[in-house]
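This is the structure, below, for whatever I ask next.
Yeah, one chain of the complex is gone here, protein chain that is, but the others are all in their spots.
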């Protein structure tokens, strides 16, 4: 059993704490949060102790730390935990500032560092199955890729203002999926984006709707479609056009119940919330963290975080300049 | 080109006349109907002549006759046309009275007779594809069969009263489908039926809802589900459970358009009317009649009509006696 | 927290023990099994103690007992645990012998007894959603019901021989679903059954394929389709034909991945194993057992077990006598 600590007792921290509690290889020893009541609540519901970050990092019985605190602390806490010899499971994004994130290369990109960056969609069993089948070659070489990623409804405008913008906050997942499925890094991006969902988002200088084209060195083309609001639930679909046919992963419905009436047939609603849609993915992430604590190499690491962020910055540059932009990793 | 006549200028007669007009091997020469205005309308819209049955049967240029008149005349007109040496395309059912229908065996069941009985579903390309794949053996031997056949809404009660009852009027199609797909005759029937759609149907001594079990000599079991009213369109589905898996044919939708909203996703409506659902089947029937006029053997004949009727009578006996009944062909 | 014991460390006992361990309101205190190695294994993986039944029933700290032992002990252990004042979560069927099960009415059917019979399908979220929507009346009154329940592949013949026959072993689930969804007890059954999956099953006096018709007092009709082998995974579908339309629950697929090729489009495989298909249902059962330990009334109890068994016996009588049989509760 590996003792771990969860830093951050907010929504995503509570998910990781709960998964840590039920993972057979992990014991949740500490919970850290500057808001005492949040830390206390999570500690009491999980049987963990409340502690400060210093205490956690100094405890030789703690072998891993989950960084689920606010985005602006991801980098700092990951560096500190790595320096203390802990394996780190850090939520995405690694940071909102690419140059700052690059500056941590020595600390986090070294061979000794064990940083696992939580791009949760790689751990969804549907997308994993899709990737396995793309890579099996059963349908021939992958040629083009469509990623549809539309949220049910936009976040509060206060969140939007500190989010770093849609590309770094939301599309970052899709940039990572693109890299993971394409099997190579995009070299150029063209982004057409707008704000039609909520005028306040546009006034805040952000976009809420985008279609993004990525091109790789070998000539593969990827389309990403984003919207902050779908009107029909959490739309998470991927289509991989291969030389011999199409592989695709579809949405997850709330149940298999259908109703047939005069209108036709109607399915149940799409799962509407990312914590439901990716509940299994979050459990699998924790299981992978247990693998890392057992000695495995992180499946997603520092360089993946840098690469996704680099694409996001280039996409913003493309959007602002209305031109294709070469991506600098 | 083969000259034919259509007897009966009602709904189904007009369909056959229209298909005759566009079939490249057939010329529609005559239309026959005791209601002069109906005959005139159909003749003028198709370029055919109005005539009496005697004139038609006496015309040596007429090689085929379509009997689309009222059910009580099917047998008489088919016998007369056969006696005149014409090929006959007769609408189902062959008659409502099994013993009367049996009595025509010499006239209609002989080697010389060319009677094609219009069980239209055999000519639907979906069911034909289903049958071909069952018979190909790709999924192993057929073991059990489910036929779902629910009408959008019940016929007028005046029609119900002269229909011969649901089993002979509606289920007769399903009995024929069962024989065609099972590849052997059922030997026993058990029918559970009721009237829940319209009290007037029950008061008229008929049923509007039924689940029917058929068993064949070799042990295959078939379930037929019938309702005079679905609430969601014309439900025409078949599932064939085979040793290695399932083959099924589904419903036909009005279009491929879907809408996704908060409720989930919704297809367009099921095709709601048998003349739409089986438009292609009716054209294929006319093409098969052209084959017969060219010398082919009818794919569905007198004995098929007798067999379906015999099952219908046994089903009624089962329903009335609440017991399984052996079918006497 | 409620202390419970699990009796039986076989496949289903291990599921319940695992769910007890992760349920936030339950502590698994004891594991009981006559095979010491099985008991030891389960105890060590769950942190429970191995004990004998007497010790468990004598322990005042134990408030509930899960009976997951072999079928012939269900009744005896449930009676003993009830007598000791424990709440009981007993696996289906309650017994293979209806008269023996009836004889336990005083012990298990009393107001004091808290017997929860584990008809797991009632706890599947898809079927629960289906039932809620049937009962909401949104599509009008339920008229007829189709339950398709086909296993992926037949059990070992040694199991078949002691199973009590397909109706009591497998269809018992569907009889319970029928009662639950119809909202009333069937009064008559007609069963058409055969053995085509495995000759050894027929030689053992059992059937492996059946179509069963149930009728209720108010005139609702239910069709149950059973096969011990589907060839395509675990087929668990229900269609509820209502006055205004159809409500249905479909199968669960292994993933949302599809492949499109020359053949058409292909989904991923159906979930193939009941422990996968009903993993969530088993967790919900344990949660409901916690509700009972908190004071709730069992959602499925002794009389439900008797009723399902009574239908199964009548179905067998119908099959053997080839006639409809009135069900005696």
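Some observations on this one:
For reference, chains read A, B and C in written order, and residue numbers begin at 1 within each chain.
Note that a residue touches a chain if its C-beta (ideal position, glycine included) is under 8 Å from a C-beta of that chain, and two chains touch if they have at least 3 such contacts.
Computed from a predicted structure; not experimentally measured.
Across the complete structure, the visible chains that the omitted chain touches are A, B, C. Listed residues B:135, B:248 or B:328: the one in touch with the omitted chain is B:248. Residues of chain A that touch the chain left out of the display are 139-140, 143-144, 146, 150, 190, 192, 194, 196, 209, 211, 213, 215, 219, 221, 223, 225, 227, 230-232, 235, 241-246, 322-324.
By the touch criterion stated above, the residues of chain C touching the omitted chain are 230-233, 235, 253-254, 260-270. Mapped onto chain B, contacts with the missing chain fall at residues 22, 125-126, 129-130, 133, 138-139, 244-252, 254-262, 268.
Quick note on the criterion: only the chains that are shown with their structure count from here on.
For the pair chain B and chain C, the distance between C-alpha centroids works out to 42 Å.
Centre to centre, using the average C-alpha position, chain A and chain C are separated by 40 Å.
With centres taken as mean Cα positions, chain B sits 58 Å from chain A. In chain A, the positions touching at least two other chains are 254, 260-262, 268.
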